[in-house]
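Only a single protein chain was left out; the remaining protein chains are all shown in position.
And now, chain A:
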Amino acid sequence: MAVSVDEAVATGPAPDRTRSARRRGGLGRTVLEVALLAVLAVVMLFPVLWMIETSIKENRDVYAIPAKFFDFKVTLDHFKDVFVASGGGRSALSVSFLNSVLVAGVSTVLATVLGVPAAWAYSRFSVKAKKDQLFFILSTRFMPPVVVVIPIFLMYRQVGLIDSKLGLILIYAAFNVPFTIWMMKGFVDEVPAEYEDAAMLDGYTRLQAFWRFTLPLLLPGIAATAVFALIFSWNEFVFAIFLTSSDGVRTAPPAIAGLIGGTTVDWGLVAAASLVFALPVLIFAYLVRKHLVAGVTLGAVRR
């Protein structure tokens, strides 16, 4: 809505009118924004929505043409199939989920236990060629897993780590330690070294000072970092599919991928398994969302 110069400079009720005009303009913009965002959301979320629908449809409805959006029979059989094998007992998929929990959990703990003290050391001590070392550490993350997976496969075969959970745990930890060091160094930098100095003068050793004063202050940062590491290990596909083969060792991503292929694909099962697989990540991200933002905006807040 155009406002003429006369109107704009007029005193009295004119300011009110311009204000309402601006409000209407604002409203128009908001409507547009909402519409655009809605379209975007539908496009982005449709696959997820479809996955959810597929997971609760009966198999014949999955293949129905035209597709059934609303009028299908809801069933939870696919979810049952995820956990229970057809002949009763535990399904291969549920074993792979347990493997995922174990591998992601242990590798994250390992990366945190190794990475946090290293980050502290890099933050507090003067180390020769610190910048180069830190860059080197980061550079190990530049390499796409596909590139290194063959040499690692060969090495693992030599030392007998092929098709073992330990092998996966080690490789995930190796990838998460550099990440943990980088992320945690930022958090440690934010904690004033004077706390440790004061504690040392109060009669503690350096390690005690770190353990009793700095570490508690780092907990939010550690939580955020660990969740990132956990999500990486949980989602990782390339190493998992190359380095493992048996059902008892495989993690969920290759196991789910393994459902596709063959003559018939049980899409309902694929969808249900994918949902079960995605859920923990969502829950975790939700629980630590505050700290995640803290991690992402790291360095934006100064003391």
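Note that a residue touches a chain if its C-beta (ideal position, glycine included) is under 8 Å from a C-beta of that chain, and two chains touch if they have at least 3 such contacts; residues count from 1.
In the analysis below, contacts and distances are computed from a predicted model.
Comparing "ABC transmembrane type-1 domain-containing protein", "sn-glycerol-3-phosphate import ATP-binding protein UgpC", "Enoyl-CoA hydratase" or "1,2-phenylacetyl-CoA epoxidase subunit B" against the UniProt entry of the hidden chain yields the protein name "sn-glycerol-3-phosphate import ATP-binding protein UgpC". In the complete assembly, the contact with the undisplayed chain comes from A:Leu217, out of A:Ala121, A:Leu217, A:Ala257 or A:Ala285.
Within the whole complex, the absent chain has one touching residue among A:Pro66, A:Pro144 or A:Gly203, and that is A:Gly203.
If you put the hidden chain back, the residue from A:Phe72, A:Tyr195, A:Trp211 or A:Phe232 that touches it is A:Tyr195. By the touch rule set out above, chain A reaches the unshown chain at residues 126, 128, 192, 194-195, 197-198, 200-205, 213, 216-217.
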